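For this depiction, one protein chain was excluded, whereas all remaining protein chains were kept in their positions.
For clarity, chains are labelled A, B and C in written order, and residue numbers in each chain start from 1.
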Amino acid sequence: MENLFGKIAEVDQVMSFFHDNMVLMFGGFGGVGSPPLLIDEILEKGVKDLTLIGNDTGFPHIGIGRIVSQGRAKKVIASHIGSNPIAGKLMTEGKMEVEFSPQGILAERIRAGGTGLPAILTDIGLDNEMVSNGKSQFELNGKKYLVETALKADVAIVYAKKADSFGNLVYDKSARNTNPLVAMAGAITIAEVEEIVPVGYLDPEEIVTPGVFVDYVIQSGGVNWKWAWESN
Amino acid sequence: MENLFGKIAEVDQVMSFFHDNMVLMFGGFGGVGSPPLLIDEILEKGVKDLTLIGNDTGFPHIGIGRIVSQGRAKKVIASHIGSNPIAGKLMTEGKMEVEFSPQGILAERIRAGGTGLPAILTDIGLDNEMVSNGKSQFELNGKKYLVETALKADVAIVYAKKADSFGNLVYDKSARNTNPLVAMAGAITIAEVEEIVPVGYLDPEEIVTPGVFVDYVIQSGGVNWKWAWESN
Amino acid sequence: MGMGIELRNRIARRASDEIRNGMVVNLGIGIPSLVPEFLPTDMRVMFHAENGILGMGPSPAVGEEDENLCNAGGFPVTLIPGGSYFDSSLAFGMIRCGKVDLTILGSLQVSEKGDLANWIVPGKKVPGMGGAMELAQKAKKVIVVMNQCDKAGNPKIVSSCTLPLTSAECVDLIITELAVFEIKKGKLWLKELFAPYDIQTVIERTGCGINLPEQIRKIAY
Partner (left out) sequence: MGMGIELRNRIARRASDEIRNGMVVNLGIGIPSLVPEFLPTDMRVMFHAENGILGMGPSPAVGEEDENLCNAGGFPVTLIPGGSYFDSSLAFGMIRCGKVDLTILGSLQVSEKGDLANWIVPGKKVPGMGGAMELAQKAKKVIVVMNQCDKAGNPKIVSSCTLPLTSAECVDLIITELAVFEIKKGKLWLKELFAPYDIQTVIERTGCGINLPEQIRKIAY
């Protein structure tokens, strides 16, 4: 495979970016669209005290849940942890801090981080203390709004269907979810993909994430966990 | 053609939405990606005192420039009017108010309007009086930012390559530009398209504007102006 | 929920009557997910999912599942013609902009003013709000489907929610196994009764006063 931009890498080459206390952002929704190989390698490397940012904490053995369940996160910023009871347990026991953000606002905060906006205003959760607690408010035309700050990460990991050697990404159906947003918000963005193709092999109209946002492309081996809906 | 959602319309059917003093948002960049039939029909209907919102004022005989050149706008919110000298003349003579917004911030303000966010924060143009004048500021982590408010319109008009009968849109190359943003920001959105197809004929992965944002779909006759780069 | 499938279906069937042709609808998990079964086959409805789908179709047959085509709950679905995929920011852009006509959700409590409490049981379960706040605050119409009472027998429709609110004054309609309630201008109205229940039973199992209109429809199914 041509590697004109030096972005196609073996997974070993990117593992040096993962370290204790880092801020790690991940794509995926209930584990769908989360990068299996990278998650396993991060787990194996044994990094800890992570701050994780993503839609949810997956299931105990699915997606980012694998890392959360092993107690590797000191903090999670997410909209939902309900499908991962271990996350709830760690939170209740005070072993992991959880900052809840309404799902669409979390998505916008990640997008803001990825597009160089420091914050957005919104009325979502304004009357909800768990959301508004500690956040600035701003009055516009006589109405109050919450100031929701941008989210960025040291490293963002995403899962895509195809990448070309410039890092242009296309996703697969609902596995797109938060991935295009997360891909923009990493100081370093690593895409694990099902297929790597040369430049020119993706239709320029169908590219969802332009390669300028992607630093490394890793070949995936596909999902290696059993979904909640699979029998046995 | 099946019209399952009642969105496919003749241009006459949508002309009642255009009236004096309305806020009209338009897609396009230098006229590329602006809807020619709708622009001509608006011109012919003779509506005036429009507030126009879009990237630029086109060229005198290209895109929204046709409407601007006829003095039909009382106000324009745009990032650039340089390619339309008549716009500059109207502004200088006090016949048309122009609010300049930096191009990417204008795009974000339109997106904010279309996605239900009241405002965004940014440092673009903070030190520039023509941009910051009259705008609120907000301090975040010791840094000042401008509060840039969302833009919405009574009617948004866009130009696309294809629509299906639900109003799902795909665009053509750089004629995409501001169209996907503008399509979201109209109380009523009308898409003029080169081709109308039944539902199921567009690849769900390639759809850029989901049909939920589009109220009417109009068959276009294509661009009927001469581009600045065309000889003779 | 500790409710038999027949009662659950009855609630879902009644909820399906609120859906009109051309609507964009978001369904929560549980009883709401049963609603599509009861729609006329020729009805054009676009089901919306928070993870970035518009135009969700029925669950695929066993063995036909696509792991990359799932609803917000993580379960396999299909896509109907006219459907599309997009990122989560756009999924919620639609919601905040009022493009979702109707959402049907479960709840822990609803107050007589339409306050919704469906995301936290303090000291017990804190799953997070997911997309419930946006949906409750911004969908054009919010329907709650739930049991009339919780497992301990306490009414779930109350004068004031004791559980933390998801969103204030947002619920338009409540459908339980007993009855259908409408909340109009901050007041709770009994609208319809499921057989075999009578008004008295509903009043007894409701934790606040109910306004009674002149006519209360009886639902036959």
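A few remarks follow.
In the analysis below, a residue touches a chain if its C-beta (ideal position, glycine included) is under 8 Å from a C-beta of that chain, and two chains touch if they have at least 3 such contacts.
In this text, all values refer to a predicted model and were calculated from it rather than measured experimentally.
Considering the intact complex, the chain excluded from display touches A, B. Screening B:29, B:145 or B:213 against the full complex identifies B:29 as the residue touching the chain left out. Touching the chain that is not shown, out of B:69, B:165, B:178 or B:220: B:178 (per the contact rule at the top). The chain not shown here touches chain A at positions 4-6, 114-117, 164-166, 168, 184, 198-200, 202, 204-205, 207, 210-213. For chain B, the residues touching the absent chain in the complete assembly are 29-33, 55-56, 59, 78-83, 88, 91-92, 98, 100, 102-105, 107-108, 110-111, 122-125, 127-131, 161, 171-181, 208, 223, 227-229, 231.
Throughout what follows, only the chains that are shown with their structure count from here on.
Following the contact convention of this document, C is the list of chains adjacent to both chain A and chain B.
Among the remaining chains, B is positioned farthest from chain A, on the basis of C-alpha centroids.
Spacing of chain A relative to chain B, judged by their CA centroids, is 32 angstrom. Remark: chain B and chain C have CA centroids separated by 36 Å (rounded to whole angstrom). Along chain B, residues 115, 117, 204-205 each make contact with two or more other chains. Looking at chain C, one finds that residues 79, 85-86, 89, 92-93, 95-96, 138 touch two or more other chains.
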